[in-house]
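Every protein chain of the complex appears in place save one, which is left out.
Labels A and B are assigned to the chains in the order they are written; within every chain, residues are numbered from 1.
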Amino acid sequence: MNHIVPIIKRDLHIYFRNKSSIFIAIIFFLVVSSILPIGIGPDIKVLESISPGLLWIAFFLSILLNINIVFENDFKDGSLDLILIESELPELAIISKIISFWLIVVLPLVIFLPLGGIILNLPLGNIKQIISLIIISSPFMILVASMGSAMALRVSNPSLLITILIIPFYIPILIFGTLPFIENDIMNFSFSRSLMLLTSLSIFAIVFVPYLLIYVLKVNSD
Amino acid sequence: MKVLNPNQLLNLINKFAIYLFVLGFLLLALGFYYVFFVSPNDYQQGIMVKIMYIHVPSAWLSMGIYTLITATNLLFLIRKIPTASIIAKASAPLGLIFTLIVLISGIFWGRPMWGVWWVWDARLTSMLVLLFIYLGLILIYRMENGENKYAKIAAVYSILGFINIPIIKFSVDWWNTLHQPASVLRLDGPTIHTSMLYPLLIVFLGFIFLFLYYLLLSIKIELLENKLRNSKAN
Partner (left out) sequence: MELHIQGLNFSYGEKKVFEDTNIDVSGDKITILFGKNGTGKSTLLKLIAGIERCDSGNISFSDKNGSIFSPKGMIAYLGHKLAIKEELTVEQNISFWGDFYQNTPDENNFRLLEMERLRYLNVSELSQGQKKKLAFMRVLLSNKPIWLLDEPLSNLDIESTETIKKLISERISKNNLVLVTSHSKSIFSKEQIITLGN
């Protein structure tokens, strides 16, 4: 219990030193959100109909291409080994690092999600709902992405590999997160149903992924 | 488990692998004879239905191989048998090939039937996901950096990806979408006529033996490479 706050404090300190970490995710997100409409063309109706998926995908990519920072710094100077062997509860220590990443990358992204939605011409009525779905599935997204980061810890340019490895596992989130908002013949997939599914996925991830993370991190450590 | 000792495995492979190839080849020859000269054309699809005889066995094989990979990797992680990891690693590219065959044959079959090259229904999507997972797995296995760490990581990844297999199997039952529901592997027994079932099973067996043959060859290469590295290091 006692490790959580010190680790988060220290991680925030270090992230703020490299100011680019905070801003690069936001800028990437806005850039991707901006060029998609240009590629789709002038038909506003078309853009509107596919905007939910585009928002999710822009968000995914912003996470996946940045997730390597969650363990990289500590791995390089041996602090990761320290956390793994000398913590009373390594699982909690790892969760603290996940929380740090969430605060530094996900929180700012979430703040800019509405802007992304507007750029993509997402119907205003839906923006609030989609954003809440994204927020509620963010624990799942971060935890699964950090599994990818842990697996690719020793690779020199891991971001692309992480994206390839983890995107298949994001597909259910993408499906659940967009079905309530787009035209489809699949039953009546309501927002609240989606909310329920995504929440349970996040809870499932919070409970089980830390143990897997410790295993993979230990395999890769040294 | 004794057969998983590297030297004994090499002996076994050298002696018996060729028979697997012969058996597989003969079975496939028999199967295709059956397909082209005996089994009927579909009254709706005409001769295109014959693609099924490649498409369906390949699908069974792509999922079966993934299951094999998951099982051997579990064995590797829990019982620490190094040869199990080698079997998984050698199977992955073969599984990828069969997955590609499913998707490509499916495209060529579906185009005349449905009028489109691709459709985002549950089974096609989850098969595509299987393709990506195979690709990811192969990428991890190529992360070789002189130590054995990638083998364990690949094992974890393959086990996590296994969740996709039941989704593929049951996707056509859960969601009524474009792809045809199961006709063979059903609790009530196959609904398909024997004149089509038999060639299907023969081709399937032929593919299995060919897969085993190429698997054993890949394992042999891997084992020999390991031997070479061992003698260099010691």
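Please note the rule applied: a residue touches a chain if its C-beta (ideal position, glycine included) is under 8 Å from a C-beta of that chain, and two chains touch if they have at least 3 such contacts.
This structure is a prediction, so every number in the text was calculated from the model and none was measured.
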Q.
For a quick check of understanding: of A:R10, A:R154 or A:R193, which residue touches the chain that isn't displayed?
A. A:R10
Q) List the subunit A residues touching the unshown chain? A) 2-3, 5-7, 9-10, 13-14, 17-18, 76-79, 81-82, 84-88, 218, 221-222
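As a working rule, only the chains that are shown with their structure count from here on.
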(Q) Nearest whole angstrom, what separates the Cα centre of subunit A from the Cα centre of subunit B? (A) 32
**Q.** Parts of subunit A lying in touch with subunit B, wherever the complex brings them together
**A.** 147, 151-152, 154-155, 161, 164-165, 167-169, 171, 186, 212, 215-216, 219-220
Q: Would you tell me which residues of subunit B are touching subunit A in their complex?
A: 125, 129, 132-133, 135-136, 139-140, 143, 145, 149, 152-153, 156-157, 160-161, 164, 175
